[in-house]
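Shown next, in structure tokens, is the structure this report addresses.
Complex shown without one protein chain; remaining protein chains in place.
Labels A, B, C, D and E are assigned to the chains in the order they are written; within every chain, residues are numbered from 1.
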Amino acid sequence: MARPVILFSGQWSDLPLEELVPKASEWGYQGLDLACWGDHFEVQRALSEADYCQQKLDLLSRHDLSVPVLSNHKVGQAVCDPIDARHQTILPDYVWGDGNPQGVRQRAVEEMTATVRAAQKLGITVVSGFTGSPLWSYVGGYPAPSASVVAAGFEEFARQWNPILDVCRDCGVKFAFEVHPGQIAFDLHTAEMALEALSGREEFGFTFDPSHLHWQGIDPVEFLRRFPDRIYHVHVKDAVLTLNGRNGILGSYLPYGDPRRGWDFRSPGHGGIDWEAVIRALNEIGYDGPLAVEWKDAGMNREYGAEDACKFVKRLDFDPARPPSGSAFREA
Amino acid sequence: MARPVILFSGQWSDLPLEELVPKASEWGYQGLDLACWGDHFEVQRALSEADYCQQKLDLLSRHDLSVPVLSNHKVGQAVCDPIDARHQTILPDYVWGDGNPQGVRQRAVEEMTATVRAAQKLGITVVSGFTGSPLWSYVGGYPAPSASVVAAGFEEFARQWNPILDVCRDCGVKFAFEVHPGQIAFDLHTAEMALEALSGREEFGFTFDPSHLHWQGIDPVEFLRRFPDRIYHVHVKDAVLTLNGRNGILGSYLPYGDPRRGWDFRSPGHGGIDWEAVIRALNEIGYDGPLAVEWKDAGMNREYGAEDACKFVKRLDFDPARPPSGSAFREA
Amino acid sequence: MARPVILFSGQWSDLPLEELVPKASEWGYQGLDLACWGDHFEVQRALSEADYCQQKLDLLSRHDLSVPVLSNHKVGQAVCDPIDARHQTILPDYVWGDGNPQGVRQRAVEEMTATVRAAQKLGITVVSGFTGSPLWSYVGGYPAPSASVVAAGFEEFARQWNPILDVCRDCGVKFAFEVHPGQIAFDLHTAEMALEALSGREEFGFTFDPSHLHWQGIDPVEFLRRFPDRIYHVHVKDAVLTLNGRNGILGSYLPYGDPRRGWDFRSPGHGGIDWEAVIRALNEIGYDGPLAVEWKDAGMNREYGAEDACKFVKRLDFDPARPPSGSAFREA
Amino acid sequence: MARPVILFSGQWSDLPLEELVPKASEWGYQGLDLACWGDHFEVQRALSEADYCQQKLDLLSRHDLSVPVLSNHKVGQAVCDPIDARHQTILPDYVWGDGNPQGVRQRAVEEMTATVRAAQKLGITVVSGFTGSPLWSYVGGYPAPSASVVAAGFEEFARQWNPILDVCRDCGVKFAFEVHPGQIAFDLHTAEMALEALSGREEFGFTFDPSHLHWQGIDPVEFLRRFPDRIYHVHVKDAVLTLNGRNGILGSYLPYGDPRRGWDFRSPGHGGIDWEAVIRALNEIGYDGPLAVEWKDAGMNREYGAEDACKFVKRLDFDPARPPSGSAFREA
Amino acid sequence: MARPVILFSGQWSDLPLEELVPKASEWGYQGLDLACWGDHFEVQRALSEADYCQQKLDLLSRHDLSVPVLSNHKVGQAVCDPIDARHQTILPDYVWGDGNPQGVRQRAVEEMTATVRAAQKLGITVVSGFTGSPLWSYVGGYPAPSASVVAAGFEEFARQWNPILDVCRDCGVKFAFEVHPGQIAFDLHTAEMALEALSGREEFGFTFDPSHLHWQGIDPVEFLRRFPDRIYHVHVKDAVLTLNGRNGILGSYLPYGDPRRGWDFRSPGHGGIDWEAVIRALNEIGYDGPLAVEWKDAGMNREYGAEDACKFVKRLDFDPARPPSGSAFREA
Partner (left out) sequence: MARPVILFSGQWSDLPLEELVPKASEWGYQGLDLACWGDHFEVQRALSEADYCQQKLDLLSRHDLSVPVLSNHKVGQAVCDPIDARHQTILPDYVWGDGNPQGVRQRAVEEMTATVRAAQKLGITVVSGFTGSPLWSYVGGYPAPSASVVAAGFEEFARQWNPILDVCRDCGVKFAFEVHPGQIAFDLHTAEMALEALSGREEFGFTFDPSHLHWQGIDPVEFLRRFPDRIYHVHVKDAVLTLNGRNGILGSYLPYGDPRRGWDFRSPGHGGIDWEAVIRALNEIGYDGPLAVEWKDAGMNREYGAEDACKFVKRLDFDPARPPSGSAFREA
């Protein structure tokens, strides 16, 4: 299909964008899903410096790369999370400030708002990212949260995100929330609850990343069929179950790549996801946005893998049927 | 085998012990795993009132019930957890106090110490319970905890629990920690880490409850084979996977019994656990303590279920081989 | 649960009812689902003879059997089927008449109407049966029917059955159509279409027989969850897949019991159906009608099997949870 | 292997043959399995016009395409089917005539005879097609056909087809009947019965299309091993099971491509068939005829798919072992 | 069914028969499959002492036990095996003699002949046992045996066994060879070859023990369907696969009960065999001989297990259908 195959720059922020761009182009990518960290895209400079955005666009266009999506997972995480020391490691200093939770969350809201405005300046209509969650620590633990505790968590989520979504609406930008453990929604039912908490407002949809669903035992295709008009962005990332009787699905706090984990991320096509089924379902729902490779695989050289992934996705992606006008033999 | 089949009283604390005891006896149980909440067993009264313990023992013995284990999961949870509003609902007022986290944790340590002393007074050598966890909220979420964060969490666990275990040592009591999501250990690797954090001290072992392992994709038998000399208590509780492509393993914050959950608890023998394999492995490692039914099943009448479970466990439990002295035909 | 376990008399019509009734009672059944063929129940005599119904009820009650359901599958089959020679073998002579298709269908409508009135006379509120189908011969074959052909078939079904359902409404009787290959509906989607064709009128619901769904690869529980308020009757019949690479799911026109078939019927509990899941789902949707064993198993002595089945169903059926009033320990 | 990879033209009859031929050649095909409908091949013109056949052969040969097989499924369907309105849509007007069933069947016999003669004129030795079936409507339905009904159906099949097969014998042509639901045979047992009804005459063998066997739960390799000397033609078509608990194997009268179906056709290599095993079994039995792609996939652009399929089959097909003359190391 | 449930005495030869008989009777058995070792049955005394046989029969009959089968696996093993030190441990001294292989094999032939005559004296028509094998050591190893080596092995088998089978014929006794690894036949193909080597003589059939087939990945029911008229005896023994990625199917020379083995024997109903399918297939082929429990389970107390097994088999065994004379409703 004509869906552009792009690379999410987030895992490559150790490289200056100047270095990444020619590589991505050489590997075959047609664009970037640009991360708002490292020097890839700096939100405040984008808003304050007159030619910052144009320079980025020029750099990309010199290598024939488009930039259809801007991503700010790290700041989004702080918008409605219980703030602790971990957040300092992922936030810009000016968002972290003194680290007082209430203030951090407030500044995260403002930074996400700025991200939306910067996207508009870049001519981008989709911002992708995380939301954080007031409820995550209750997943699977003890005591289980009561229904009212859960409801309160979703209300807080809505309270924090509605102002950002208002700016989205004003700027013609959609927020593509990545459904992901640790976030307000991580599966079908919680995604329904998140939409409901926002009264289904159109600015809010999903970044579909099947890897997070696969290890939870969910068929990613069911997600696409449940939310056909809310798929605003797609991450191509694979995952594998490595359950052998001794490994557990919760990962034991072990780093990726450790063989004692119950699941792991994989370069696309090297894991357990039925990509053919995913492509067919994307065709069914008429998704025609980019396919962004988010490359993570603790067991493979990343440059080899990024190129391999680009080829894989191009080989995979095919057009849906356009039925012929005339009638034909339909059954044998 | 001669292992007594007993009932964990924790799920029945809405009934006065006077009411539960004759029922348990009638259902066929040979003893109770007595919970330190409701009126089943009150730790402070046990220590301060001269005949409290004896009255409890008399009540049980009138119905031919033994009490080989005392359980205090609720207070144990607070020992090294990040304290929040949920804990108020599970703690005695005098442990919660003003709710200041540091103080709550300190009082929880003291109450667990008291629990150990009360067990000694009852003539019980095994206390079962939870530990809480400084790390649980990082499971599966974002950003993943670094190795040093994980190490610090296990150190805090050891710091909080070592004083309690010192009292265990002095009182001749073992603490049988229930490996369970939300606790310091919930699978094989984290159980190894917990033992290591305590330098393997003998007072600390496990309450083996296969239901929590089963839904994580772990074979419970592998747990028994990894820790053959640390199985200090056994809960008989079943679980079932209900993955149909739409349900997720993390449960979506849905209550037990909701068909949209990815797993659920079940009355023993009504779930997915291979109990025959569990019994054979218990025989292999020489476990001869009680088998305590922890009855939870949101889809079954609990009195029917408690009786059904007792019969199931008695039917299930068989003696290991005692090889005959003479030689025999060994192969055909 | 208090659901009565009854026997569907249809497979026993070679025995006079006088002979079957004491056997059924001895095997442990609490009632019959009475078939309108053989001498079990003759519709025209029931309407024309003053004491026919009362004599039947007396016979049953002498053996403590109730009769909550009347079944007339054979005549129902002819209501909207393309009539051919096969139908003569299953219809009373006065319904077959000269065998002219249009006339046979018309007389079948009248006989089903009479069946409903006879049920009312017996004090029965559920009539179970087949519908026939104008579309069945197109299943899986060539050429596939167009959407308009399918629509026309469902319209014909509605045209034929609405008059019968009008009488149902007047008599306070529900028609429990058995979803079954060969009938207007045989799976979830066709059941939806049948309800839609009848504008969802309440007189029309389903006899749920999981065996027919199982061999089609359908989870019977999904049927119950899709139509929770349309389950008017339940057949307990099991089925087994016998696919070994050489057998086909369509059965090769081979009789039941032939090992070359791809599936077969089985005595309840001797096949592949997850009965525990079925009972839990019946509890969930609040079904409290009878559980009627429809006994078919080409590999088992039927009298042995009928008794075995009755015991199986009684052992299987359990009450749903009635949550205790007080609060209890809910998580460990 | 040297087996030619060809395209079955039946699904492309909306395109004039002039248009299809250069496309097929460009996609990599080496020949066509030519359909007797659309303008691809007109039987009566072939017999009555002197140069019709040669012109077709010339057109193909200009693009280096051979034509080893002629197919006439649509007329074959009418030879022993119960004729109804559906048949009018697939038959030439002169075969349908007044639509009187007996006459239609008779004219279908004559047209199939003509097809065989036309094949001979083209220099083709294999005609592929359907048979129709007097028995299909009884599959899976109610009441099941008795053994004598089944026997009568196979007799009728033989009565109708023997005259056509006599002409085959005279013309040196084999009829490769496509085993397929809706036809006289659709699985192993019915294929045995069809052969038996014809006393195993050599003119009658099979077009092996594994897709129809796969969704019935049959291993296509077992078919090849059962009828090693009756495989007269091979269709390469894939199929996929899409059973998710709610979909049924009988398809619910839903069109291909609807996600609520229990199975669907797929472009070769995009479904569930183990093609490697099929190729190995074809090698085992020594089949050296063409591999004809019958392209059907409701979820893929057909021109993309036809080319993809041709490459897939060429990549797949490999030579069997030719053991070396000398002895070698055979075991490590 | 009326098939007697008996106990194979071979695994109990450490107990004097006087001790075993009352136990077996108490456990519920109806007879013994009597082993020719220990003091259970001594072949030479049976032939030389006038009342030896009658005394054995009297002992059994005092406890209502029949003896329909005599077993001599240990001596049978030596008939065509390459003799080595292992055989000394299983043979009577007078068969072992000086241990010269040729002489041992010859004396084993004579002892098996004596066994057949002793059976006749006891009134028994089935002798069960092993054959040994000249080929076993080549299974799976290196270098693989050539076709001529295999053929020679089967010829040797026939040469050694034909004289014994001649005596069988004369005495009206059948030899029920237990298909088993280590023997001339251990699966379907080798069983066919063994029959062929003996030209299918009727004195030679099989003791069907599904446990040996199960761990080889063979469906025991397929064995019954392949050799329906050669099932002369049945052993009821279960087996379980314990493959976890680390264990191997060949058993690593580890003793039964070691968790590192890839398979193990189990008490009937405690392993992986589909006993329901076995019983149905035995009904299909009309086997009406005894069902002999051969009790082996390294993880269970053997007296508990022997009783449990007897109850299991009695519960399992049911009569095949006896179709009713009249016609009935056959389809719903």
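Just so it is clear, contacts are C-beta pairs under 8 Å (C-beta built on N, C-alpha and C of every residue); 3 or more make two chains touch, one makes a residue touch a chain.
This is a predicted model, so every value here is computed, not measured.
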Which candidate, E:Phe8, E:Trp27, E:Phe157 or E:Phe186, sits in contact with the chain we can't see? E:Phe186
Where B:Pro143, B:Pro228 or B:Pro320 are the choices, the one touching the absent chain is B:Pro143
Based on the whole complex, identify which of E:Arg45, E:Arg62, E:Arg260 or E:Arg315 touches the chain you can't see. E:Arg260
Considering the complete complex, identify which of E:Val5, E:Ala108, E:Leu213 or E:Ile231 is in touch with the unshown chain. E:Leu213
Touching residues (missing chain, whole complex) on chain D: 219, 225, 276, 280-281, 283-284, 318-322, 324-332
Touching the hidden chain in the full complex, which residues of chain A are there? Just list them. 10-15, 35, 37-38, 73-74, 130, 178, 180, 182, 209, 235, 244, 257, 259, 270, 294, 297-302, 304-305, 308
Chain C, residues in touch with the chain not shown (by the definition above): 244-245
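In this section, only the chains that are shown with their structure count from here on.
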To get from chain B to chain E along touching chains, fewest steps? 1
When the contacting C-beta pairs are counted for C-D and for C-E, which pair yields the higher total? C-D
Copies chain C and chain B - interface residue numbers shared by over half, same or different: different
Please compute the C-alpha centroid of chain A, do the same for chain D, then give the distance between them in whole Å. 47
Centre to centre, by mean C-alpha position, how many angstrom separate chain B and chain D? 63
Sites on chain A at which at least two other chains make contact: 142-144, 219, 245, 330-332
